[in-house]
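All protein chains of the complex are present and in place, except for one that has been dropped.
After this line comes chain A, so read on.
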Amino acid sequence: MAQPLVKKDDDRDDEAEYSPFLGIEKGAVLQEARVFNDPQLDPRRCSQVITKLLYLLNQGETFTKIEATEVFFAVTKLFQSRDIGLRRMVYLMIKELSPSADEVIIVTSSLMKDMNSKTDMYRANAIRVLCRITDGTLLTQIERYLKQAIVDKNPVVASAALVSGIHLLQTNPEIVKRWSNEVQEAVQSRAALVQFHALALLHQIRQNDRLAVSKLVTSLTRGTVRSPLAQCLLIRYTTQVIRESANNTQTGDRPFYDFLESCLRHKAEMVIFEAARAITELNGVTSRELTPAITVLQLFLSSSKPVLRFAAVRTLNKVAMTHPMAVTNCNIDMESLISDQNRSIATLAITTLLKTGNESSVDRLMKQITNFMSDIADEFKIVVVEAIRSLCLKFPLKYRSLMNFLSNILREEGGFEYKKAIVDSIVILIRDIPEAKESGLLHLCEFIEDCEFTYLSTQILHFLGIEGPKTSDPSKYIRYIYNRVHLENATVRAAAVSTLAKFGAVVDSLKPRIFVLLRRCLYDSDDEVRDRATLYLNTLGGDGTAVETDKDVKDFLFGALDIPLANLETSLKNYTPSEEPFDINSVPKEVKSQPLTEKKAPGKKPAGLGTPPSGPPSTEDAYEKLLSSIPEFSDFGKLFKSSAPVELTEAETEYAVNVVKHIFDSYVVFQYNCTNTIPEQLLENVVVIVDASDPEEFAEVASKPLRSLPYDSPGQTFVAFEKPEGVPAVGKFSNMLKFIVKEVDPSTGEAEEDGVEDEYQLEDLEVVAADYMMKVGVSNFRNAWESMGPDCERVDEYGLGPRESLAEAVSAVISLLGMQPCEGTEVVPNNSRSHTCLLSGVFIGNVKVLVRLQFGIDGPKEVAMKLAVRSEDENVSDMIHEIVASG
């Protein structure tokens, strides 16, 4: 079958436009694939067809099941050819087709044969293909060959087996783990890549065995590692060992530091960099340890290779967060990177400089950044804006130039996220730097004159309403606000009306003029705008009716809702229109979970305009409904809080029981959720016998048994206790599940008539102080703290003893108090020696509590804590101290 081949050589380069795959079509290529079935195979032609098939696959073309099977079967025929080039293509093609399990059998024998072939390269490729398409059962059959291959003297074969091992470890870990002796041997191989692959596999096999990893690292750091890649792996594993052993060393010397330091003098840049980065990331790294690493990174900054410059500046950027002083030496080198061709490098350089720069260099830096901002993408700009914000908080005296910079970039083109970042920054600066307030507010006013984002306009208007009236000349903002009523969409107009009302409420001299403006809004085309205008005119007394007291008005206009919006939404959805009006006090205040705050990066300031954290719809109202439907509990009053379920049984026991603690003012109800996991049993009259002899303040008042508990359908039984009103009584309760058990015939599902009484011991249950504290967040802790005032403040200091880390101490205190961390302060940045954590909550009796915790840690990990509590009731403030003192 002589086929006139299109000769593809260089003399056709001038026709570069013409693609050899022009007009390629799946159907035609599949037709062509029939040449695979020819008795006389033409290897060259077959290779070309495979290339076309690969091209199709790479372009995202898909084959139907039938097409794929057909091609696969045809390709397997090509094993008959002895042509080496074709065989190589066949291996690739089979991998790309990834045949299904029932098809794999066809090639298994051919591949097994190749796997034992005398030609090394057949072996290597057959291993790769087999491991790609194999499943567990086939793997046991070929395991013996794979083990041999790992120690094969041909490095390609060994590498193929080792890399296969790394992949197979994901699917068949128990098999691959049996190869560790062979892999261990391969780690000693003289071939660089084999050592690299073997090291990676060996570490993965042993990663859960600390001792083994430590031994591996110890032996290799003394021996020779041939490839830079393997050396990098070794450095990573070493840092892992250092991290894990850090707690056990008393002396100042850090194990393996010398090894890392020696890697800084390695000839491969990759290794030098890896070691430098490892050193900068050490826990509690000292400046003496840091210096050599920073020195090599500084050299990389002026490297001709962009990758090295990028890597160095990226690492220095991270170091600058924890050790800004250590990086200052590199400032000159980094300033020259601001003009780097590669924008990623330039952005990193700028943000690092913003972190390490001193007060005197701010102005010069801002000049450089201004030129640079116009030619980077929004993502990078946001990073710069955030860096400028923290710089401004660091050097408040420089607010003028930084605020100017922010307002300038606010006027330029940009997407929503970018503009939001700028606005958030300005808001935070206004809040934290009093001198910046007036100019910042004016910048915001100018921005809303020409703002295309409704969200930002409304947020700014809201903020203006709070801050504007407190300025020296509130009247100058009115024009900007009232302009919105003329020029914007309904949402913004409504927000502007609310803002006007706030000015009217606070600034008496403006009131008459505000009334004039509000009255004009009564004729707006949108009903929300009209409604708001009417409402505010009425509240402020602009329509001549009786005025509410000044305090009421201000509470109404400025008071926080105090209720998570998500909870309010669920309650409103559950409310059915009836005679009884909706009562906002019936909305639960507990914040269920706070994914928003948890996601925040360590140390990151919360967004200035964010709404208070709101959780998903709570299960609270479900509990409340359930409890109020039980007559025994109906006069207990309003449910204050329900705890998360606490397990009282181990997993996979006969009966699974957990308990939810419901707290009322004078009562506590335990709700036991029981599940029967035995199909052959039916439980009846299920009760929990609670022994409350230890906690004296509790007296059992009611118990509600569960009549019947069939297999796998959960039910509840309740026990209620009375306790002194408003007192956070604590104690330990022991629990015994008591029931009548009846045999069930599994075939019919019918239970026997007679049952036997039985008991089942459950774990103890504790009521702790945190159960009386509801997690309720505040949107601005500082404001809340100041408005609470120091009247009921209690401050004291505590020693928390030796702790693993500062973070551990912080989270222990948070969970002891059961309060809501605010503004992301529950996250402790790595390596910090001190930390401030802000908590808020509502204590039983509806007493608002705010807590400011200041932690410090010293050398031998002794943690000291200063606890400042403000609340509406001094007894509660004292109580919080008692909780901490006894915890």
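In this section, contacts are C-beta pairs under 8 Å (C-beta built on N, C-alpha and C of every residue); 3 or more make two chains touch, one makes a residue touch a chain; residues count from 1.
The rule we apply is simple: contacts and distances are computed from a predicted model.
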Task: The complex's invisible chain, by UniProt name, from "SNARE-like superfamily protein", "RNA polymerase II-associated protein 3", "Nuclear pore complex protein Nup85" or "Exosome non-catalytic core subunit rrp40" - done: "SNARE-like superfamily protein"
- [ ] Check the options A:Lys95, A:Lys511 or A:Lys861 and report the residue that touches the missing chain.
- [x] A:Lys95
TODO: Pick out which of A:Thr76, A:Thr134, A:Ser159 or A:Ser877 touches the chain that's been left out of the picture.
DONE: A:Ser159
Task: From A:Ile84, A:Ile332, A:Ile678 or A:Met736, residue that would touch the chain that is not displayed - done: A:Ile84
TODO: Sort through A:Phe36, A:Phe72 or A:Tyr122 and give me the one touching the missing partner chain.
DONE: A:Tyr122
Task: Candidate in contact with the missing chain, chosen from A:Leu138, A:Val217 or A:Cys232 - done: A:Cys232
- [ ] Name, in rising order, the residues on chain A that touch the hidden chain in the full complex.
- [x] 8, 10, 12-13, 15-21, 47-48, 50-51, 54-55, 58-62, 84-85, 87-89, 92, 95, 119-122, 125, 128, 132, 153-156, 159-160, 163, 166-167, 191, 193, 197, 200, 229, 232-233, 236, 269-270, 273-274, 305-308, 310-311, 314, 342-345, 377, 379
